[in-house]
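Of the protein chains in this complex, all but one are displayed in their positions.
To keep things simple, chains are lettered A and B as they appear, and every chain counts its residues starting from 1.
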Amino acid sequence: MHAPQNLSALARKIGRTPAETQLWEEFLGKLFAAEGAQEEAALTSTLRSLAEELEEEPLAAKIAALAAELPEFPATRVFQLALKACGEKRREQEETLSHLRQMLAELATPIIRIWTDMLLVAMIGNIDSQRAQDIAERLLNRVSSTRAKVVIVDVTGVPMIDTVVGGFLIEMFNATRLLGAEVILTGIKPEVAHTLVKLGVDFQTVSIARDLEDALRRGIALTMEETRKRRELALSLAKSGVGENDERGAF
Amino acid sequence: MKEAPSNPEQVVPVLQIADFLLVPIQIDLDDKTVGLLQEQLLKEIARTRAKAIILDVRMVEVIDSYISYTLSETAAMARLMGCRTILCGIRPPVALTLAQMGIALGELSIARDLEHALVLAQAP
Partner (left out) sequence: MDLEKLEAILASQSHEFDVVVRIAKEEDIAVARQMAKKLAQEMGFSLADTTKVATAVSELARNIYRYAQQGRIMLRKKEEGKSGPSMEIIAADQGPGIPDVELVLTKGYTTYERSLGIGLSGVKRLMDSFAIYSAPGRGTVVVAEKRRRRF
């Protein structure tokens, strides 16, 4: 058994910053204290902290240095634990990264519930196949979960719409309509309109609004119209007596 | 609302509501079933003289070109018998797949949910 002050001295020799020194001291203390099953987890967690403090290579070099100083240092085991700790650290970093990527994708194309039964999709930046599919998938899930009646797509922030991007948009509009929602497109700039007509992309199947205000006005009219029709339907069904004496109320 | 009398050739249940037929499709549509479905629907339309038929596809996980074709074809046939066909409850992944393949389902009216389907069914 080593005297604690020896280990402290060693930790001071190895560590470059106070935080690092403290971690080494903690690590050596745990390593040469009681042996036990739960000890491994404690060692790994300290190594994890060291891995955060240092890069992987310096960490390995310092473990090697310790092994040289202390004859009874269990180098193989410590390396194994260090490897495990570094692996954990990397996995966590990757998770954070993919989480951030997803957040970025969502921030880049916000889908906002702007009115009762109405969503607004503001498309910004260049659109490629991968992004187009991500946006379409997110939009359709939102339309389905919110039961939106109208989707306003604002393309003011899209610098260029060629046949490829036009094709993505048409696919997204058609998919939205298959859920029973209406699409209102707005924000086509003069130069984009010029290119679209030259390329033969005419967006014939969606209604087009002059600006966001116009789109909103139309959208509201559409949702109110449907609400009115639904009310009428309920009334006429009640009058004709459908739903009475009905054992299968599930409908 | 009453359930139409069952017969052995039925592949789906058909519910009658006033002038409309409601058909929840809760089975995997393979090629044979989709053919039987068409036969059954046409018979029910003729028997009940329904104004509109509502196909609820909430449970259908795959609609490929053949199923689309048969559904469109059924709608065209129903139209000739004076009956409108309304599809409701298409799942988002199915809608994305159909759109990407370039399938439009032009013969059918598309509804958001059952209530919307009834609104469409009542339209003159």
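The rule is short, and it goes like this: a contact is a pair of C-beta atoms (placed from the backbone, for glycine too) under 8 Å apart; a residue touches a chain by one contact, two chains touch by 3 or more.
Here the structure is a predicted model, which means the values were calculated and not measured.
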Touching the absent chain when the full complex is considered, from A:Thr17, A:Ser98 or A:Thr163: A:Ser98
Residue of B:Ile54, B:Ile103 or B:Ala117 in touch with the missing chain, whole complex considered: B:Ile103
Where the unshown chain meets chain A, residue by residue: 98, 101-102, 105, 130, 133-134, 136-137, 140
Touching residues (missing chain, whole complex) on chain B: 28, 30-32, 61-66, 68-70, 72-73, 91-94, 96-97, 100-103
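As a working rule, only the chains that are shown with their structure count from here on.
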Where chain A and chain B are represented by their mean Cα positions, the distance between them in whole Å: 36
In the complex, chain A residues that touch chain B: 133, 136-137, 140-141, 143-144, 147, 149, 171-172, 174-181, 226, 229-230, 233, 236-237, 240, 242-243, 246, 248, 251
Residue numbers on chain B that touch chain A, as the complex places them: 1, 3, 15, 17-18, 22, 88, 90-96, 98-100, 104-105, 110-116, 118-119, 122
